[in-house]
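Heads up, one of the protein chains got dropped from this complex, but the rest are sitting where they should.
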Amino acid sequence: MSDDPLLDVRDLKTQFHTDDGTVRAVDGISFDVDRGETVCIVGESGSGKSVTSESITRIIPIPPGEIADGEVIFDGQDLTEMSTDQLRKIRGNRIAHVFQNPQGALNPVYTVGKQIIEAIRIHKDVSKQEAREQTIDLLDRVGIPEAGKRIDDYPYEFSGGMKQRVVIAMALSCQPDLLIADEPTTALDVTIQAQILRLLGDLQDEFGMSIIFVTHDLGVVAEIADRVVVMYAGKVMERGDVYRIFENPAHPYTKALLRCRPGQGSQREAIRGSLPSMIDPPDGCRFAPRCPHAVEDCRDGDQPPMMEAEHPGHEVSCIFYQDGFDSTQLDSGPEGLSASEARTDGGESR
Amino acid sequence: MSADAPLLEVRNLKKHYPIQRGIFGGEVGRIRAVDGVSFSVERGETLGLVGESGCGKSTAATTMLRLEEPTDGDVLFDGVDITEYDDRELKRFRRRAQMIFQDPTSSFDPRMSIGESVAEPLRIHGMSDGNRRRAIVKDLLERVGMSGDDIDRYPHEFSGGQKQRIALARALSVNPDLIVADEPASALDVSIQADILQLISDLQEEFGLGVVFISHDLGVIRDIADNVAVMYLGEIVETGPTEQVFDSPQHPYTRALIDSIPSPNPRERGMAVELTGDVPSPANPPSGCRFHTRCPEVIQPEGYDFEQSAWRSVMNFRTKVTTRQIDLDGIREFVIAETDVTDPEDVTHDQMVDAIRSDFDIPDTLSDPEAESVLSDALERVVRDEFDEASASLAEAFETVCATDSPDMVRTEAGHSASCHLHDQSVEVEPGERIAQSDD
Amino acid sequence: MATGTDPDLTFEDVDWDAEQEHPLIDRSPVFLAQVVINAVIFGALIWDYFILNNESPTIEGLHYPAIGGDSLIGLGFWELRRPVLQFTTNGIEMTTTFSVWDVTSVEWLLMVVLAFGFFNVVVPLYQNQRMTAYYWRQFKKNKAAVASLVFLIVTFVIGFVGPVFLPPPELSLTEQYLPPMGVTAQPPGYAEPISGTLAHPLGTDHQGQDMLKLVIFGMRVSMQVGLLSMSIAVGIGTLVGTTAAHAGGIVDEVLMRYVDIQSTFPVFLLLLLLIYLYGGSLILIIALYGFFGWEGIARQVRSEALQKNEEAYIQASEAAGASQWWIVRRHIIPNTSSTIITAATLAIPAFILGEATLSFLGFADPEIYSWGQVIAGGRGDLRGAPWISTVPGFFLFFMVLAFNYLGDALRDSIDPRQEQE
Partner (left out) sequence: MSGMKWYIARRTIWAIIVLWITLSVTWMLLELSPNQGELQAAQQAAMQGQDADKAIEDYKKREGLDKPAHERYLSYMVNMYTLNWGYSTEWDKNVISLFLDRWPFTLQYILPSTMLTMLVGYGLGLYSALNQYDRSDYVATFIAFFGLSIPNFWFAIVLVLITAVWFSDLVLFGVDMSMFQLPVFYKSEVINTSETITIMGIELVRGGWFTFDNVKQLLLPVIVISTAGFAANMRYARAYTLEYANAEFVKTARAKGANSIAVTRHILRVALVPLSTILVFQLLSVFATGTVVIEFIFSIPGLGQVTYLSFVNQDTPVILGITVIGVFVALFGFLLQDIAYVYLDPRIDYGDRTGGAG
């Protein structure tokens, strides 16, 4: 095995062409994933985290979507250069997906067995009977009781948590090197979420795969991540080791996200304002319009480049970490936007 | 109306939905969405109603406001039973109790300006003067942090958080005493949730409102509620002051629920108690304590001594045998998939027994020999397709109070109430078990 | 009470016991105007049917003699109706054929429908200009639909205004088979090829009737059939659909079962059967299409209303104390209106085509200038005078096409499901 990361995303840009203009859903982001590790992409809705995860194997709808720029190096090969035919050999085989809504992810008119067998037989040259036996084994491994019976059931006969187990079984059918899980527990109850998170952890130990886990829930991130990528409005704000992110968050956005988690009583603080337009994003740092520390320079030019924050591997895109600025200012109380100013802006939503 | 009566008191409220079949709708069963819940809310107090999806908390909300007719029970508002109200009295009550919904988008008529929507309750309750309505709506919009100039804009011109503010303005418009908020923040991004919750508690303080706050998110409940009631499958299993319930949960379900919240500290991983299985169907709720089919602390019968996790597995097995939910052909196929055997005829009894054991995570032998003999006998019978006999012998040997008797709501040592046999003084429980935590 | 409203009024200041004494009935000027207009129409209708003799026309005095004969030869299509004084010469009263407006039952119906449309579509659009502008922005994106709308408005105006100024097409033995302007052909009965002239821009048919006039008079028939049948069908469909959705239970079951039965009965055969039994007058055809063409609309409205019933704003309104009637009138009907309007726009072309087909087959009233009849009349002369069959067909085709494009664009632009995305 080489020392290269399993997946290296460099300056990825994904756009959607709509009637109202070009939506820059992902606007130049970079991160990497090592073998066997779990990387969490965290951000609010509209931050571009799902689009990022779907751009890796290009399963976004094209058109209207388009990968405008960037490289996605997977095990030494650039996926963006590949033809769809070549990419198909990787999808489901070496890179598998699990989506947010298990209800929608399964075709309602086919039995779950048929759908998993299809996944196996796309990539492996095995007989139907062999594929069926493998499927029963997979269903059993993801904790579906009586796998031999349930294989012939239709998706509607499963509960939400069980459906998500089926989807995970399907994703694991070819023992992928990388599993991309896009909010796989958001639609589930907390008790079921705990089951699924534990299952994913166990399966990772068993299969040794890497996981990209997309979520908006920092609790889930703390539970499973090795490294974290914090996204906002199509840009990476901060990335680094999970302990650094939680214990020494560097970017004002990350700090704000940690402060707005529920369960902290009066300590809890909302982030004022709302997400900027992705068609015509503001100059400078994308977070500047909502940032309590923003200064004049924050609203100029492009998003600041990633700078190292104290520790190697912990990087942040904020001008306070550039030369001539004092990042300790970020620890002091909020200034800049006054409460009344931020209250009702919000802008047009869609 | 008495002054000391709580603002809202719900007593043994039930809402059942009939399951109908055929053109003439003969009833073949009923979904017990809410099955006897009781609680009360004082003026200026927030009650948090928490539970997993499908536990009946939303139905409880609509039923206590008589948006749906309750099947049984009383709802006292200011000491007067609203289930007895006629149409005229009900309309007066509607002015005093308002509701806020989860989805800020669908709670506004897309063809009405938000001014019209906020003024709608005013119109309904007889304010015919448009200028007066406009003045009130402008004032309200400003009070919830919007601008009075927004009055002629349409819902699609606002973000989710803004719409939820406007929904609050609409609820306030007729100066109510009680607000029932059904997951008002769960459709919003975390970053703006806090704002809406803050606004709700500010308004509550300002106007002395009673608030019933429904949520599946324990964190949110912890932030906003004074008292909390935990629901499971149509029943309240634990209720008390929020801090107390969160700090020393008395019901195993509450414990599991609190433990399931992922900790924000990455150094405290994997502490969650895992609840097995899914919530059972409210159409056919389990006997005894409704939580016993998933409870990690289900009480062991007298005279046996084995690990709690093995006991839990045996209980799961017993449930499936009783309901005949074990499919022998499926298990046979599973054995084929797992072993070298290819012909279903060649699958041996022992292989079948082993497969069932591993399916239910039952150890190869139970630590208690007596229990082991009952179990292996039952397994034999199941493999021979003698479910009734197996079920009978299991029921006889592994009887637990959790499966037979419904626990009462009792005051626990922690000071608040819970309904669990572990707190039921009449039930014999071994000393260490009463405060048993999970076994791993 | 209503005067001198305090601008600082807040919700806490309201004395609800005092407020509740005020009447709830909404008496907007628009509502009153609608009542007045409808009263006028119905009054006139009663006057026409009961006071006036059946024989006499509704509006006398507008005497338009058709000025035929030698003096105006060559004017062809361009000859207009002109009022002319009646006079007496040598004790003999000179009477020419004059046409007056004897308002037919179809036209009475049309007036009611147009008034209804004006008050329930045009006026609300004017009152909610913000929303109208939003719809228009959405609608404008579809260029084909905008063109269709313009085409239909022009057609509508010509179809209704044209017959007021133009005398009906006349049979002429001397002007049979004239080709359209710019076309040279040798129609049957002619020894040499002849060219069309400006007098008859679209030529004449085998009976010498001006094609352009036939087209214009046919437009009127098509529009009448389309609008009226649609109104009846949409009216019944909306009523049945909302009732079924709102009442639920046995009422829903019975209504929807009836809809099932009606959609099983092949409408075309039923129409033929009823026309066979009762004759094929225009009003009957309109009524038949209206009364047997609403099942689809009822189904759509019902499912839409059922969906709307689940929306939180309905619950919010209920929780605020609104009555069922309030909810249906203020929320359900306005929010299903996009479905209703779309269904209406798509029902019109279906009915127009249906009527044309019936008259093509010869089952309709031969007195009516229907395009289908003209097309059928030209079938025998395809080789010599192909314009007789093809010209009205083009108009029919484009009218139906325009309605289809319009309906499709309306579905996209005023569908609230799209607004929420």
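Per-chain residue numbering starts at 1, and chain names A, B and C are given in the order in which the chains are listed.
By definition in this document, contacts are C-beta pairs under 8 Å (C-beta built on N, C-alpha and C of every residue); 3 or more make two chains touch, one makes a residue touch a chain.
Keep in mind it's a predicted model, so treat the numbers as computed, not measured.
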### Summary
Where C:Q34, C:S281, C:S303 or C:T390 are the choices, the one touching the absent chain is C:T390
### Query
For the full complex, which residue in A:V26, A:V42, A:A119 or A:L139 touches the chain that was left out?
A:A119
### Residues of chain C (touch criterion as defined above) contacting the omitted chain
260-261, 263-270, 272-278, 349, 353-354, 356-357, 360-363, 372, 375, 379, 382-383, 386, 389-390, 393, 396-397, 400-401, 404-405, 408
### Query
List the chain A residues touching the unshown chain?
54, 57, 59, 61, 63-64, 88-93, 96-97, 99-101, 103-110, 118-119, 122-123, 154, 156, 167, 170
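In this section, only the chains that are shown with their structure count from here on.
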### Message
Shortest hop count from chain A to chain C along touching chains?
### Response
2
## Note on the structure
Maximum number of contact pairs occurs between chains A-B
#### Entry: Separation of mean Cα positions, chain C and chain B [Å, integer]
55
### Query
What parts of chain C, by residue number, touch at least two of the other chains?
none
#### Entry: chain B, residues touching no fewer than two other chains
156
## Note on the structure
Residue set of chain C touching chain B in the complex reads 1-2, 5-12, 14, 16, 19-24, 128, 130-131, 134, 253, 311-313, 315-322, 326, 330-331, 334-335, 416, 419-420
### Task
Mind listing the chain A positions that touch chain B in their complex?
44-45, 132-134, 136-137, 140, 145-151, 159-162, 189-195, 197-198, 201, 216-225, 242-243, 246, 256-258, 260-265, 268-272, 274, 343-344, 346-350
### Query
Tell me, which parts of chain B touch chain C in their complex?
23, 62, 65, 67, 90-91, 94-95, 97-99, 101-103, 105-111, 113, 117, 120-122, 124-129, 131-132, 135-136, 139-140, 152-154, 156, 167, 170, 172-175, 207
